[in-house]
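Questions regarding the structure given below will be posed in turn.
Apart from one protein chain that is not included, each protein chain of the complex appears where it belongs.
Per-chain residue numbering starts at 1, and chain names A and B are given in the order in which the chains are listed.
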Amino acid sequence: MCQRYGMSLLAVLVVIGCGGGQPQDAAAKTDRTASPEPAMHLAQAPAQAQPASGGGSAAVNVTVQFEGAAPARTKIKMDADPVCRQQPAAAMESEEVVVNSNGTLKNVFVYVKDGATGTFPTPSTPATLEQSGCWYRPHVFGLQVNQPLDIVNSDATLHNINAKPTTNTPFNIAQPVKGMKTTKKFAKPEVMVKFKCNVHPWMSAYAAVLTHPFFGVSDEQGAAAVIGLPAGTYTLEAWHETYGTQTQTVTVADGETKSVAFTFTAQ
Amino acid sequence: MSTQAHGHSGTQAPSFLRKYIFSTDHKTIGIQFLFTSLIMLFIGGLLAMLIRWQLGWPGRALPFMEKLAPEGMPGGVMLPEYYNMLFTMHGSIMIFFAIIPLLVGVFGNYLIPLKIGAPDMAFPRLNMVSYWLVPPAIGIVCAGFFLQGGAAASGWTAYAPLSTTLGPGQVCWIVGVIVLGTSSIMGSVNYLTTVINLRAPGMHFFRLPLSIWALFITAVLVVLATPVLASALILLLLDSTLGTNFFLPAGMIVDGVLQPNSGGQAILWQHLFWFYSHPAVYIMILPAMGIASEILPVFARKPLFGYHSMVYAIMGIAGLGFLVWAHHMFTSGMNPALGTSFMASTMVIAVPSAIKTFNWLGTLWRGSIRFTTPMLHAIAFVAMFVIGGLTGIFAAANAVDLYLHDTYFIVGHLHYVLFGGSLFGIFAGITFWFPKMFGRMMSETLGKVHFALTFVFFNAVMFPMFNLGVAGMPRRIYDYTQYAHLTHVVGMNQMMSISAFILFTAQLLFIVNFFWSLFRGRPAGANPWQANTLEWITPSPPPHGNFATTPTVYHGPYEYSVPGRPKDWLPQTEPAAIPSHS
Partner (left out) sequence: MLIAGCADAAWAQAPAGARIWLPEGASSVAPAIDRLFYIILWITGIVFVAVESVLLVFLVRYRQRPGRRAAYTHGSSLVETIWTVIPALILVWLAFYNQRIWAQVRGTPPPHDLEVGVTGQQFAWNIHYPGADGTFGRTDPALVNDETGNPIGLDRRDPNAADDIVTINQLHLPVHQTVLIHLKSKDVIHSFFVPQFRMKQDAVPGITGRVWIEATKEGQLEIACAELCGLGHYRMRGFLTVESLEAFHAWLAEQLTEQQS
């Protein structure tokens, strides 16, 4: 605690705390890799590791359908920062609503809201949030309580990671140098934690912090999988940043794989 | 004189705790202030070295710092938020915990009773409280370094709304500065009462030494200005913690979220802050002027040139000092007509400053100058204050300030005033009164080497700042190299940084000299400098109660080289016919 931003010399002073320290649920460690990874390499890798197994053998395959006219995605011009402009795409498209070509909805976070009992081991494999091409990759992801989250800057420009949780402790840190990596943890479950970069205001990402590994994010096919479930009855929730949440109840037996469909409608 | 009756002589020998820790003796309190604020001066200097590291070599790792500040400098690479904390804390520590306590706390406490012939302050217990509020204030302000989100990072000016959006470190800063302000007000009430009521017989106001005049007027400034700062800070604290909107206007959108504010006014903070902080500039320079005015006659062996005009100039500066605050705000968006009036008042305040400078020169004219260490520092004070003052005219001319405001030109200007002015004045004062405080002389050799290195490398660090400012380098910038018009200033910044490291290292000589002389210095005797004022008639260090008998004062403090006398000094207590003033 006393070495956070501390100067050891200041320790000689009489330190009278005011208001006491904040609970340290977002402990951080940052390091700077000597040779920065090529940006695209990391971006194409599955940025979000599959959640660790929950110990069961049942699974739920979720499809997220979309009804109605897909709203046009706003083009984000990258000329606000010359470093961003050098990225392959001159303009990116906003990820607020991404409707896939097969009529499904991308970036829907699906997770077990109720029904997951017991304790689940905290994975030591970190989840990764990468800033590449002045864009967060992935846009929506999940991780477990106290699972390390590696935040990586693959751009040769300043990014700040302004995390705005409400139950966890917020943080706002800068990564001025390409290749910088900061590791953070969230101590309490929370759906969702929003990340924002103030230097590139269009950048946003959402992370769900859960006590268990039963979650998935819908992909380019609108599919998400929740695996490793023990037999039981669960409340599944699907969360979308624009269209809000929906829930369904599903009961699975050991070894069973069920299919569930959510449908979001254009507003 | 009735308040003197609370009997200092004849009391029992006080316990260790009463004598050295919770002492009510103004001399002990002055020395407590001295040690506390010298430590803070050292820490503030360390922070400046980190700032200079980043400015000289932006983004280069400083590996050992990873251990000391793992969040601020991961892998030894400084982060922008840490840089903001560093210059905020450097400014805050230097102003609130080093320069103001050194000038007002140390010299005010130590010198006022001794120089007016009083046994102690009018309110010794209040005086003790005013010191004992300082360590908690330091602790609270610096505690931010150990809290989530780090220390205050909105500059020593803490401009709202930025200062209301930062974490607990900023709140600590606000609370700590309020505590310090309380201490300053208590100290100053005490100084005023003491000077008004406890002067020795014959010590008319116009026989007071200039240092006492300066401290007296400074105390008036503190008493009138600091409550305004305290009120403003309380409003800021409420805005930061309880959701009031004194400084937060409607329609603010922070991080994309519309804030539920209404009715606040961001510029109001600046008016309130500078209504204190411009007088605070004079709080930080008037006592140094007083010290220089005190030391120059002693070592020129000559009366101070224009004693009365010096006193009126101090009053003029202090009075006008309340009418110039918005010259810090020419680009703030206030009405341009205000810009005109504050430009005009600022031009006027240059006149008394000019008078003082010319009078110091007049004091040296046809003197018999002894180049002792305190004298060298006092001369440097005059030479450097000239630069600080003249560069102020650029900033006062608001049309030019539109360009120079918030650039390194201002940083250079304020360092010429606060380091070149205040700090050289402080070094002059410490080296001059050290023999009185501790009964031993400081080493002249070490003192002169320290002076020479400090003088040379201070200029090597600070003078190029004017060039950087003219070249358009903004202050408070973590990495200036990304701006096209600043790519060619890296070399100059490196030269400045190296000079800064040497400047800092040279201060170790002062520390060595200080502690070596404390134990091994040559015994000083009562009046080693052959000076006139009352503190030199009593032994060094003075006993509890200061004077064996209350001194009687017969004339002014600067009667040096009076014709027809064998010795070239004339203590204020020695009756003598002196020639009428020409």
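Points worth noting:
Everything that follows uses one rule, which is that contacts are C-beta pairs under 8 Å (C-beta built on N, C-alpha and C of every residue); 3 or more make two chains touch, one makes a residue touch a chain.
This is a predicted model, so every value here is computed, not measured.
When you scan B:N84, B:S184 or B:T373 for touch with the missing chain, the hit is B:N84.
Of the listed positions B:V382, B:I426 or B:I537, the one in contact with the omitted chain in the full complex is B:V382.
Within the complete assembly, B:L258 is the residue of B:L258, B:A548 or B:A576 that touches the hidden chain.
Shown as candidates are B:G319, B:G472 or B:P539; the residue that touches the absent chain is B:G472. For the options B:L126, B:M315 or B:V562, the residue in contact with the chain missing from this view is B:V562. On the side of chain A, touch with the chain left out of the figure occurs at residues 74-77, 79-82, 91, 94-96, 157-158, 160, 172-174, 176, 196, 198-204. Where chain B meets the omitted chain, the residues involved are 79-81, 84, 153-155, 159, 161-162, 165, 248-256, 258, 264-267, 300-309, 331-333, 336, 339-340, 343-344, 347-348, 350-351, 354-355, 357-359, 361-362, 364-371, 379, 382-384, 386-387, 390-391, 393-394, 397-400, 402-403, 405-407, 455-456, 459-460, 463-464, 467-468, 470-472, 474, 476-480, 482-485, 488-489, 492, 495, 558, 560-563, 568, 579, 581-582.
Basically, only the chains that are shown with their structure count from here on.
Chain A and chain B have Cα centroids separated by 50 Å.
Within the complex, the chain A residues that touch chain B are 1-10, 12-19, 21-22, 24, 26, 28-32, 158, 162, 164, 169, 171-177, 180, 182, 196, 198, 201. Only residues 39, 43, 46-47, 59, 61, 67-72, 74-75, 77, 79-82, 85, 135-136, 138-140, 142-151, 168, 171-172, 175-176, 255-256, 478-479 of chain B touch chain A when the two sit together in their complex.
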